[in-house]
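Note that one protein chain of the assembly has been removed; the remaining protein chains are unaltered in position.
Chain naming follows the written order as A, B, C and D, and within any one chain the residues start at number 1.
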Amino acid sequence: MKRVYVNEKWCLGCHLCEYYCAFASTGGKDMALVLKDIEISPRIRIEEMDGISFAVSCRHCDEPFCVKGCITGALSKNDGIITIDKEKCIGCYTCVLSCPYGAVQPSDDGAIQKCELCIKTHAGVPQCVLGCPNGAIVFEERGA
Amino acid sequence: MAVNYIYPEYEVVRNYDRCIACRVCERQCANEVHEYLKDIKKMVADDSKCVNCHRCVSLCPTRALKIVKTDHTFKENANWSGKSIQEIYKQAEGGGVLLSSMGNPEKYPVYFDKILLNASQVTNPSIDPLREPMETKVLLGSKAQNIERDENGRIKKVMPPHVELSVPVMFSAMSYGSISYNAHESLARAASELGILYNTGEGGLHEDFYKYGKNTIVQVASGRFGVHKAYLNSSAAIEIKMGQGAKPGIGGHLPGAKIVGDISKTRMIPEGSDAISPAPHHDIYSIEDLRQLVFSLKEATGYTKPVIVKIAAVHNVSAIASGIARSGADIIAIDGFRGGTGAAPTRIRDHVGLPIELALASVDKRLRDEGIRNNVSLVVAGSIRSSADVVKAVALGADAVYIGTAALIALGCHLCRSCHTGKCNWGIATQKEELVKRLNPNLGYKRLVNLITAWKHEIKEMMGGMGINSIEALKGNRLMLRGVGLNEKELEILGIKHAGE
Amino acid sequence: MNLLAHDLGYRSLNEIIRNTDEDVVIDRCYGERFIGSGASGKTITINGTPGNALGAYLDGATIVVNGNAQDAVGDTMNDGKIIINGNAGDALGYAMRGGKIYVKGDSGYRTGIHMKEYKDKKPVIVVGGTTGSFLGEYLAGGIIIVLGLNSEDVPVGNFTGTGMHGGQIFIRSPKKLKYLPKQVCMNTADESDIDSIKEYLTEFSELFGVDMDEILGRPFYKLTPNAKNPYKQMYTYN
Amino acid sequence: MREGMFRNLSGCAVSGIFSKSGKRFSGELIIDSISVMHERSNGLGGGFAGYGIYPEYKDFYAFHMFYDNFAAKKECEEFLERHFDIINLSKIPTRKVPQIKDEPLIWRYFVTPLPTKLASSQLDEREFVVKCVFRINTSIKGAYVFSSGKNMGVFKAMGYPEDVGRFYRLEEYEGYCFTAHGRYPTNTPGWWGGAHPFALLDYSVVHNGEISSYDANRRSIEMYGYKCTLQTDTEVITYIIDYLNRKKGLTLKEVCSVIAAPFWSTIERKPQEEREELEFLRSTFDSLLITGPFSIIVGFEGGLMALNDRLKLRSMVVGEKDDMFYVASEEAAIRVIQNDLDRVWSPKGGEGVIITLEKGKS
Partner (left out) sequence: MCSGLSQRSNRVRGKGCLSMQYVIIGNSTAAVGAVEAIRRNDKEGSIVIISNESHHVYSRPLISYLLLGKTDEHRMKYRGDNFYRDNKCELMLNKTAVRIEPEKKQVILDDGTSVSYDKLLVCTGSSPFVPPMPGLDEVKNKFTFYTLDDARALDNVLKENMKVLIVGAGLIGLKCAEGISKKNVEITCVDLAPKVLSSILDEESSAIVKGHLEEHNIKFYLKQQIAKFEGNIAYLSDNTEIEFDVLVLAVGVRPNISLIKDIGGKTNRGIIIDERCRTSIPDIYAAGDCSESIDISSEEAKVMALLPNAYMQGECAGMNMSGVDFVFDKAFPMNSIGLFGLHIMTAGTYTGEVYSDSEQKNYKKLFYSNNRLNGFILIGNIEKAGIYTSLIRERTPLDTLNFELICKMPGLMAFSRKTRAEKLGGIKNESIGA
């Protein structure tokens, strides 16, 4: 199963992953048009401090507490990818409380949002990976 | 200083319609050109700090940036260029020797660009290099001079020490210190994957890279930094650096401030101590002294490794090469005046030496005239920019080429020529941790592998076009070359005919 | 019609052949070139050594050589049949598009190179003995069969199937082939594979009187283009 | 414009006949063979080499000369007299053939080096002769030595080979070996000296093809005292063979492993001993690797070698009948003189076929 992996050794803290993520989820054609003058709310987020930085997004856990704890059944894992059914989600944030990575966020639409490996975006492949200039975020098969 | 005579060379042009203030430019500019003004939620730039390295341009996700050359003009004339005027201002202000990075930028002829290659038609089939066997493997070193046979009449297969390259391209000497750990790792890993060699430069060999020994040329320069037995023996070949194309006759100086941590360890000098490479080797004041150093290195390594002597292309290069060929050296590396450097006095870089094409042609001819061309292999350097340059160099007589600047460009270098500031935004010519990490060797080495693989394909295409399926048959095959727009003398030195002949 | 080739010279010889509808028997043949070029609808029997480019562009005629043939037999052949009761030279069946070539003995370098299929045309070469290097180079379609009946070793040279991107090569060999280029995939031919070439083997057996049991008495290796390993991306647009 | 002033590209036909028992036969046979391959020539050059043809002068170097004029002849003969004892000199007998025109002065000298000159040169006899041949060919304008071996001779001219054979009355010679060449040069009006065979001492080479490595080979071989005056492939091949076989002492088989070296990938698969030898030869003489299409027949005293380039880009067939050995660009050229062969086959690319006299040298 290909997953997004992050190696902080190569993270430059440039935050481009966040912008590419935010852009991908808009479905827009031109980043400048869609992200101009807005506060982005990406599904991948940089943690940074004292020269250390790294991006965090959903790990698509083998034992996903978010899915198991979801009170509505809105979160589910299919083909290794944990996705959110925004129709069902009522924004109780039990998943936020469950996620050991802090990778699930409340979203502007009242539901939650999380990385879905861009399977729902027009891009089809994780844009954070493509947007990372230094290979700190990769999308690959790493076995167990 | 009340009057500022130094004007910005570049202007940062930001398209505010496209700028989304993501601040990547701000975060990525080590020169602190860009700044986000929170109160007005806008990015601004200080042009005077810009070195035109394009880091911000490359990373801007909305392509909102471009850097343009300023159209501000001095009152120039044919004699007094803006450059000359500006340089005088700088020296009047600072009182120092002008220092520059990378190779000679001046408008001297680039002979590679005035040479055309041949191809087969009818009388001799061209060869499809993608499918048919096409050999680019090269062995560097001297050749056995005599055929000796054992009691059964079988040839004694004693080959002088040599190195093998899958393609006649090597990464030239760039020291750890002048370039970063990650740049070095990229070069070492790429060389290893490609089956070619990279060169440590004069800065010693980081212990992490001993494992790439089979693909390493270790350099012995006048400063002898990091030179010890294990260093010499961990290599595939040893290079004595006599000179460098960018600064013939000039030594090197890495300021003490850069001698920290691993650099100090690798160079085997105390932290903070200046690393000075004298202009000459102070144990070599004549050609016979060179022979002494060559053989001392051979002794130290049990005659198992070829010894390279690297010189800058200077006016009597062919006579010098002839002397080296008789000194026990196995390989002569000649560095032309367009070769790169981390820092060289501008006047030296721009006014000393000669183009590698002429140096190569004359050295190859001289060695052949003396019948000693097979005593040594010839490696040339000094702005080999493409596979066509490689093919032309080989056809002029080189066994292989070194690439330095081209390799750095592959790693992301944008030729901003500010290596000497140590603030390389691409993580190449810097030791600042936060900048060094910008060059991820996992990506870097792959880019180098891609570059050389692409060149290899192209070399094969060109060879195939000529109906040549082995690089040996290209070496010195000057009939495959024709000059355009060259005068008789130039053609004579290059040993080629004019196009149409 | 009986013709004495060497006495006529190749141009006269070929003109006569071109202008007749009869079957032709040629004697005293010493290297006369281009025999049967583009011919259709007749049988040409040659006693001797026909010259280069025998049966070039052949378009349906049958050519039988009692002896060895030289280079470039069946060059760009479209249809018909060439039967050689001996050896053939280099570049046999170059760029052949249809028809069949049967060689009792050996063939030279570059056998079946650039062979291709088109619509219902599917060229076939069967070589009874061995071939030189570059067998089936650039093969784009059709079938090449090498039987190695006179060989106890792999009956082909180096660089077999170099640049192959279509078609099939069957090699009857006591040993597996080694050092094949990356674009070639090798399997031991199974029963259905053998069935697919049975008609050519049978015809070979009948033409040259070779026992079918002997032909089938050894494994065949089947070479096909390796779809998983197409040419690596070679180009970067500039 | 003449040969040597520019690079000459050509495609051709070759043929060779060799009697392993040393039985001498008439030159007629080789004319019959080469004429079958008329299509492969264009009338701009043809030639023959015969071995064992001068039994009465077998200890003397037979110099065959072209002179443009009498002045050249005079100058050359003065040179010869200073360095050699001239045992016999004569015009080479020819007959008028309408197709052969513009013939130069064609002379033959049987010579032996003057002992004093030889001694003072400190060279071995053959090297001395080579040096003298180069002296004539590079410094005496209008004089050209086109054959310089013992008990052998080269006969060549502008024209189709069968016409050249009749011109030189080749049927009147008998030898144990003949080679022939029909030439198809592509960019030259042709010059008599540029025809094949090309010879130095008793090495003669006929060659079909064009080599891509020419200048790499030329510039390399010229380091060792050879002067490539004609800029033809054959000349450089001849010198390479002379250098490797005579001067470096490689066997002809080893020579093949240099000039038509196997691919590295092939070498890697060989057993260790052989691999090391091939690696050694290929790397030691890297600049003498010949690439591009060629098939050559090399004549030498007491033997014959046929060799194709390593990709076998030119055709070549060899045949045997009893003690006779045949080699030609096309099988028909053998069949026409011997239809009933014991064996006929095509050597592999790079695989030299070497035939020598059964009882040693004649």
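In this text, contacts are C-beta pairs under 8 Å (C-beta built on N, C-alpha and C of every residue); 3 or more make two chains touch, one makes a residue touch a chain.
Treat the numbers as computed from the prediction; the structure is a model and nothing was measured.
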*For the unseen chain, which displayed partners does it touch in the full complex?*
A
_Per the touch definition above, residue among A:25, A:94, A:113 or A:134 touching the missing chain_ = A:94
_Residue by residue, what part of chain A touches the chain that was omitted?_
3, 5-9, 47-49, 52, 54, 56, 59, 61-63, 65-66, 68-69, 71-73, 87-88, 90-102, 104-106, 110, 142, 144
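Just so it is clear, only the chains that are shown with their structure count from here on.
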*Please compute the C-alpha centroid of chain A, do the same for chain B, then give the distance between them in whole Å.*
43
*Centre-to-centre distance between chain D and chain A (centres being mean Cα positions), rounded to whole Å*: 78
_Centre-of-Cα separation between chain D and chain B, whole angstrom_ = 47
*For chain A, residues contacting two or more additional chains*: none
*What are the residue numbers in chain B that touch two or more other chains?*
132-133
*Quick one: in the complex, what on chain D touches chain C?*
36-37, 39, 263, 265-266, 269, 311-312, 315, 317, 330-333, 335-336, 339, 344-346, 348-349
*Parts of chain B lying in touch with chain C, wherever the complex brings them together*: 128, 130-133, 454, 457
*Can you check the complex and tell me which residues of chain D touch chain B?*
6-7, 9-11, 186, 209-217, 219-220, 222-224, 248-250, 254, 261, 263-265, 276-277, 279-281, 283-287, 289-293, 311, 313
